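Have a look at this one before I ask anything.
Excluded from the complex is one protein chain; the other protein chains are retained at their positions.
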Amino acid sequence: MEQTVTQKSIKNPAPKGPDSFHLGIPFKLQDKINVWVLRTLAFAIITMLATLIVLLFKQSGEAVKEFGLWNFISTDNWNPVEDEFGGLSFLYGTTVSSLLALAIAAPVSVAIALFLNEMLPAWLGKILGLFVEMIAAIPSIVFGLWGIYYLAPFVKNTLTPMLKGSLGFLPLFQGPSFGIGMLTASLILAIMIVPTITSICREVFKTIPGHQKEAALALGATRYEMIKLAILSPSFSGIMGGVVLGFGRALGETMAVAMVIGNSTTISSSLLAPASTMASVIANEYAEADSDLHVAALCLVGIFLFVITLIINFAARSIVWHFNRKHAR
Amino acid sequence: MMIETTNYYRWRKFKNRFFQFLLIMAAIAVLTPILLIVQYTFVKGAGSLNLDFFTNLPKPVGEVGGGMRHAILGTLYLVAIGAAIAVPIGIMAGIYLAEFDKKSALSRILSFAIDLLTGVPSIIVGIFAYILLVVPMKSFNAMAGGVALSIIILPIVTRATEEILKLVPDHIREAGLALGIPRWKVIFMIVVPGSFKGIFTGVMLAISRAAGETAPLLFTAFGNMYMSYRIDQPMASLPVQIYNYAISPFEDWQRQAWGGAFVLIIIVLGINLTSRAIINRNELINFFSELKKKLNSKKA
Partner (left out) sequence: MKHLLIIAASLFIATQASAVTKVNGAGASFPYPIYSKWFSEYKKVKADVEFNYQAIGSGGGIRQLIKQTVDFGASDAPMKEKDMKKAAWPVLHVPTVMGAVSVAFNLDGVKSLKIDGPTLAKVFMGKITKWNDPALVALNKGLKLPSTDILVVRRSDGSGTTSIFSDYLATVSPEFEKEIGRGKALKWPGATVGAKGNDGVTGVVKQTKGAIGYVELAYAIKNGLPTADVKNKNGKYVAPSIKGVSASAATLKDDVYNGDLRISIVDQVGDDVYPISAFTYILLPVTKETTQLKEVKAFLNWALTKGQDMAGDLHYAPLPTKLTEVLLKKIK
């Protein structure tokens, strides 16, 4: 339909006058030029992304040749003196810190989303909701700064004795704690991803029709039963989408983690021990690595990080997408 | 029988109470650290500020005094470069996705590419800009920093533009076309200006996010001890300067790191909140919750 309109307009060119955009070019051609300009731009963006990926692969080529992909990711020997590199400890650090952050943040986020939506008066919920969302805007460097000077001492002086007192028998809480380490990094990450998960959960909960909640209450359900039956079970996959998205965010986080995790390349079963993540090792070593192989190894770590984040993000997106489709019906 | 029912009822009531108690505890657990961060940054940060902080350059290591003028201006400068590159391209790409070639291979690949870009960890963007611009130009430079930030801004702007344009009802386009106006003019002179506020908000959100980024600047814009406006020279930025000062042992530098964090938060939240306030309240509540939802599901 739009086509016909455009064609008609060619026969009746726009009136001459102050219209400086007429340029004496037929409308159809103008439209064509416009579309092609936009297409070129689109193509340019795609090319840029492709260059990014190709460059990254090219830079890491040497490390792949030297160690092999599987070998690289299954050994934890990161030894710049001998020029031997294995990325397992970073993979471990990234996975554990993000999973732990998720384990802390996910239930709390769902709870606070319920609290804001269902328990507070609407206006207060809105204000607090905005406040929580503002946290997502705080730069990670500020979280890192706070982490070094307040969270780390807190973990060392308050949290560690508590954990050791109750769960000290677990291998997770063995060894000395200096405040800097995996646990602190996970806590920072948890705080950082709460807003992401919370805001998605709130949106998901809002899609539940009011009459479902009312029906549950009318049947004599308590508020808890109503939330469980009418809100949580139908929005399960939506919540999962938010959680996975939060996971993706935690994986890629760099500065706040680099500042509190302690940058140790040794894998330790204790959460109190220092560790490092894929992003933090790149931030620490990329500009300083002096051998080419070291740089290539760091780029390879970067590729792994890139691929993992991608998979997680797409998983999250497809979960949310399926949820939305189900609900649109 | 009667007693059993009462007990069961009590049990349900107890569960209900307990659950609500848990929710409140969770809310407190989340809000406490958040309030602490905000409080520390504001109290420590605002207390660390003085005139010197805004007007001076850093003093040699370990000497008391000096400021972050170069870093504050540097951040604004870098963000301006990033925005100058990414905003026009991002808006165009958003228009392309929303208005043209809806089902074509190119638009699908572009859409996929934008999704990929949103997911790239910022540190990797830094590596990219280093290889692409720092090594060939033989100097750390502000341009590389700006380009790195533009890669962060671009996908957010594109998505925001696309989502907002999709909300514009078709009859507006049809009305324009029916008047005999060429399609590109309908889009650029009627549809886009009509959604200006929404797009502007998306742009501002993207910029506020870029302003706080540290990782992409570490080995691109690098750092500078002096004020510099040159695009081919290293440039200081607030986040990198905060990072350097935060890990240092000198108390005066730590004080300045807090001051810097305060200024950075003010810049970031300032941009964020003003852009939200530009849209009036009704629009903010109805229309913006839509946008947030979509932006959020694309973010991270």
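For reference, chains read A and B in written order, and residue numbers begin at 1 within each chain.
In the analysis below, contacts are C-beta pairs under 8 Å (C-beta built on N, C-alpha and C of every residue); 3 or more make two chains touch, one makes a residue touch a chain.
From a predicted model like this one, the values you see are computed outputs, not experimental measurements.
Here the missing chain is touched by one residue of B:28, B:46 or B:135, and it is B:135. Between the chain not shown and the residues A:139, A:179 or A:248, the one that touches is A:179. Across B:16, B:50, B:111 or B:244, the residue that sits in touch with the chain not pictured is B:244. By the touch rule set out above, subunit B reaches the unshown chain at residues 59-62, 134-135, 138-140, 222-226, 228-231, 233-234, 244, 247-250.
Mapped onto subunit A, contacts with the missing chain fall at residues 77-82, 148-149, 152-153, 156, 175-176, 178-180, 262-266, 268, 270, 273-274, 276, 284-285, 287-290, 294.
The rule we apply is simple: only the chains that are shown with their structure count from here on.
Once the centre of each chain is set as its mean CA position, subunit A and subunit B turn out to be 14 Å apart.
Subunit A contributes residues 1-2, 5-6, 8-9, 12, 14, 21, 27-28, 30-31, 34-35, 37-39, 41-46, 48-49, 51-52, 55-56, 59, 107-109, 111-112, 114-116, 119, 126, 128, 131-135, 137-146, 148-151, 191, 194, 196, 198-200, 203, 222-225, 227, 241, 245-246, 248-249, 251-255, 259, 279, 282-283, 286-287, 299, 302, 305-306, 309-310, 313-314, 316-317, 320 to its touches with subunit B in the complex. Interface residues of subunit B, counted against subunit A in their complex, comprise 12-13, 15-16, 18-20, 22-24, 26-27, 29-31, 33-34, 36-37, 40-41, 89, 92-93, 95-96, 100-101, 106-107, 109-110, 113-124, 126-128, 130-132, 151, 154, 173-174, 177-178, 180-185, 208-209, 211-215, 218-219, 239, 242-243, 246-247, 254, 257-258, 261, 264-265, 268-269, 272, 285, 289, 292-293, 296-300.
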